[in-house]
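Only one protein chain is missing; all other protein chains are in place.
Naming follows writing order (A, B and C), and every chain is counted from residue 1.
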Amino acid sequence: MAIDFEIDDEVAALAARTREFVRDVVIPVELETGGSVHDGDESVRRGLQDAAHAAGLLAPQLGREWGGLGLDMRGQSVVFEEAGYSLLGPLALNCSAPDEGNMHLLERIGSPEQQGRWLPELGSGRARSAFAMTEPAPGAGSDPRALRTRARRVEGGWRIDGRKWFITGARGASLFFVMARTSGEPGDAGGATLFLVDGDNPGITVVRDLDTLDVGLFGGHSEVEFRDCVVPDGAVLGEVDRGFEAAQARLAPARLTHCMRWLGLARRAHDIALGYVAQRDAFGDRLANLGMVQQQVADNEIDMAASRALIRHAAWLLDTGRDAGNATSMTKVFVAEAVGRITDRAVQLAGATGTAGDLLLSRYWREVRPFRIYDGSSETHRWAIAKRAVTARRTAGEVA
Amino acid sequence: MAIDFEIDDEVAALAARTREFVRDVVIPVELETGGSVHDGDESVRRGLQDAAHAAGLLAPQLGREWGGLGLDMRGQSVVFEEAGYSLLGPLALNCSAPDEGNMHLLERIGSPEQQGRWLPELGSGRARSAFAMTEPAPGAGSDPRALRTRARRVEGGWRIDGRKWFITGARGASLFFVMARTSGEPGDAGGATLFLVDGDNPGITVVRDLDTLDVGLFGGHSEVEFRDCVVPDGAVLGEVDRGFEAAQARLAPARLTHCMRWLGLARRAHDIALGYVAQRDAFGDRLANLGMVQQQVADNEIDMAASRALIRHAAWLLDTGRDAGNATSMTKVFVAEAVGRITDRAVQLAGATGTAGDLLLSRYWREVRPFRIYDGSSETHRWAIAKRAVTARRTAGEVA
Amino acid sequence: MAIDFEIDDEVAALAARTREFVRDVVIPVELETGGSVHDGDESVRRGLQDAAHAAGLLAPQLGREWGGLGLDMRGQSVVFEEAGYSLLGPLALNCSAPDEGNMHLLERIGSPEQQGRWLPELGSGRARSAFAMTEPAPGAGSDPRALRTRARRVEGGWRIDGRKWFITGARGASLFFVMARTSGEPGDAGGATLFLVDGDNPGITVVRDLDTLDVGLFGGHSEVEFRDCVVPDGAVLGEVDRGFEAAQARLAPARLTHCMRWLGLARRAHDIALGYVAQRDAFGDRLANLGMVQQQVADNEIDMAASRALIRHAAWLLDTGRDAGNATSMTKVFVAEAVGRITDRAVQLAGATGTAGDLLLSRYWREVRPFRIYDGSSETHRWAIAKRAVTARRTAGEVA
Partner (left out) sequence: MAIDFEIDDEVAALAARTREFVRDVVIPVELETGGSVHDGDESVRRGLQDAAHAAGLLAPQLGREWGGLGLDMRGQSVVFEEAGYSLLGPLALNCSAPDEGNMHLLERIGSPEQQGRWLPELGSGRARSAFAMTEPAPGAGSDPRALRTRARRVEGGWRIDGRKWFITGARGASLFFVMARTSGEPGDAGGATLFLVDGDNPGITVVRDLDTLDVGLFGGHSEVEFRDCVVPDGAVLGEVDRGFEAAQARLAPARLTHCMRWLGLARRAHDIALGYVAQRDAFGDRLANLGMVQQQVADNEIDMAASRALIRHAAWLLDTGRDAGNATSMTKVFVAEAVGRITDRAVQLAGATGTAGDLLLSRYWREVRPFRIYDGSSETHRWAIAKRAVTARRTAGEVA
């Protein structure tokens, strides 16, 4: 088998249908709403997901046995980019964060009971879920070991107490994935456990909604308190004290699917900017003919090409069961910074118009900014990449 | 006289008082309002300006004969940076865009009647003004020669017809400075005239408000239509057909005062981020001790130092009557990009917190973005700088 | 067939042998010579190529019928990176510029006679060749249409007159590929023809050797004069007046193989720097543990990963007969700039030592610099990429 970038016919067809669907169905809703769904308007979500269901496009990443389309990561890399071409595309296809990653995690390490109860609900969009890991300072942030939320043994189960924030889609979620410390102290490398908690558990309180730069994730980001939140033994996802390892199974693919979706949005921004410079004149020439414009256009093209190539390589590693931690880290850093550059250039190319709401460019520019921070900041990933590089060099021995 | 960076005692004292005033009076209002005044809430403006008046800080740039403090550009460079430390500081001191530049223009080229009528009103903050130059495509934008708004001779005056947008503070303005073509065709290098138009002229309609990235300029940015807008002969500011030259008298200093104010805001963002990294731990160390954090901190410091040095040099050129066009262009490009970098690093340094509204970092990051576009985009200024450099080289003759 | 990054077993084995060969045979020679072969010392070349021949590694890119190993571009992308790990690796394997590209061109468009005469000679290293296209100002440079060298019809053939420079390996070459204008005038888009000229043709004079930044290409770069250089009709390579099209068949793969080799050299620089920071202490810690060091290490890793992914994608396009012009342009720009950054960071990581000759870092840093200029400058490629992007956008129609 040789290096190959050919896309399966089936995947290509699905991507083409996704592209049409986004153009014909999703973008009109995006333009109407400004792509803003952080207030969690269920009618918007239902409308989009019903249409995607009718088009046979719902949950492309989910296993067929759970009602999805069964794409592997490589297939997702093609289709998610098309979905991401609108801020609301991933929501429409039900392959948006955090549900997409949560379903993936359930498929990977959930018990048959957990899978049977939740995957059909989540896959169909009847239920939504949240992933509750990040904590306010001095809790778990870039450094997950700082985890402070506690789960203590109680009769027949566990009692969870702690505070989380930046919990996407918390308001209205039917299911929470909660990371809590079951042993050790903040700063220890292990001792975490993942729990599945029903959204209507009285121990859960959404304290407030955060006013973040991005507004395109359904329900926005909230601060959530867990107090006397009692769950049964069956709520443990994976194994007790192995929560960080379980989260790893989610994080590497989740950061990659983010890259896929954001690449789609960056392409959209670029296309809008291209449309602008292809029509506007200044200084006696078409903008598209000016060298400083061409430089930005070309840099966008190059950034997209490199992003796509890195994504596909990492997807292949994951699909074939290889160690993809380093590749997804490198891809995440590159793509997060590339989509920042691309949307920034797109704003610049469209001039004053790019800063106003008439085009969605400034919205996209804002929307992708947090990606350099969440799912591991660029600094955290660079630190991990460097550590691995030095270790690998030491192992490899001398260089002349 | 030798190179000297000493600050006059009087200016230093004024800067110190401004710093205190901003800290004690302005920042509390900024935190309450989120720095958002694009809806033009007059009670906020009045409250701040009354306080500044009481503190003897109002209109530091305006001539003493008109009720201001009479600072030259060098003095402004010191005081405006302090004012800019809060998004609302310049509004409070009545040295914000567009009024500050408009007053400057009136002082420079207004007739005694025009000055007498408007400067006391504007200087005291009883009236506000707008500068109406930019037009929707294919009108005047980066390239002012594309000007399409027309002023035609009528009995005893002129009739202005055209459409403008990105007109800051248009809603509620008592006075409009309107650039209109009095001869020639769009694309011609001359033929423009500046008019002073009363805000209650029935020929002015604020068509809509633009939803821009920035929200810190009072009244925001609007689209304005001039239709059958008749003004008397005395409305001409400066000379007929010499409007572009008149605007130049405004533009060079106006872009420099923008730099001063934004430098102040960048310093604020940096200080907030410094406060964050000095208190938060991760990976077993204080954030402020991590090398990748230190790099960003140092780069912010360097960017601020270079910005300040460039600003002061350009201010000196203006104060001493030298040709400052190239220096203000270079300063504008550098500072606009530097404050973008500084606020971006500040967001990054504060991690997830930096992307949320709890700190004002993401607000500042958004707020400074358009500055790379307005008052001449970075590309337009670079083009002009390069042209001058090549011409100068040709004049200088051969290099070995 | 799905996206696949698997490397053929055969190619992987060849790459492994190349890696060993470079480590055991080539690098010792590189250290001895400082990688400097621009003086064209044939004993060095012969020694290396004889060893490669003995190891079964000679001419990996050449068709098996001509004595090579028959790798396609994807296979080359793997093996050339290993060869490039030493400045002298490509010379040793006889896959260095310009011979590698020249053989490729002969295989693509040479007549059976031309192939039979030259490919065994070149493939075995018995002969070397040069590609004479670039001319001193105001001739063909970034813009090939400026071509001034003329070939005029004479009895039974052509007479070539003109001046070329930056002709790599001209001194001692047995064969010149010469681009000359057979119709039209400088500035015209067509009218060029490629000729094969024997190195001992009395009409060829190597005028002088250029003192360039790079010293790792055999024989260096020379200025060459063609005067009354008469060749027979059979010297035409491809078709008369279709020389630019013929050159295109060479240029896209040639710029890609450059990328492959330079990526190898960048990896070498990175490995040397890694070895340095893994062993040196400063400020009470190992250099490799300092954040600003880790950032540079990580950025090198990311730059290499993105370069490799882009190269393999473009190689796949070429292998499968797709249009690869844009992909090779984007790859060339990215890789040329990436290897510049990587070698620059490597120098910086090794501190003062990096600037001295004890390590080869500063040599590599110098060596890759011209790659941002030759084979189409970054600016020229960006211009072409932007033109294609705008055209494609116009074709695709409206974006919301």
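Just so we're on the same page, contacts are C-beta pairs under 8 Å (C-beta built on N, C-alpha and C of every residue); 3 or more make two chains touch, one makes a residue touch a chain.
Quick caveat: nothing in here was measured; it's all calculated off a predicted structure.
Only one of B:H38, B:H221, B:R268 or B:R372 touches the absent chain when the whole complex is considered: B:R268. Although one chain is not drawn, its touching partners on subunit B can still be listed: residues 1-8, 11, 23, 27-28, 30-31, 74, 77, 268, 271-272, 274-275, 277-278, 288, 291, 293-295, 297-302, 305-306, 309-310, 312-313, 315-317, 320, 326-327, 330-331, 333-334, 379, 381-383, 385-387, 389-390, 393-394, 396, 398-400. Subunit C residues in contact with the hidden partner, per the touch definition given at the top, are 134, 137-138, 141-143, 146, 165-166, 187, 210-214, 221, 280-284, 290, 292-293, 347-348, 351-358, 362, 365-366, 369-370, 372-374, 377-379, 382-383.
Although one chain is not drawn, its touching partners on subunit A can still be listed: residues 290-295.
By definition in this document, only the chains that are shown with their structure count from here on.
Among the remaining chains, the Cα-based centre furthest from that of subunit C is the centre of B. Averaging C-alpha coordinates per chain places the centre of subunit A 38 Å away from that of subunit B. Shared contact sites, meaning residues of subunit A that touch two or more other chains, fall at 293, 379, 382-383.
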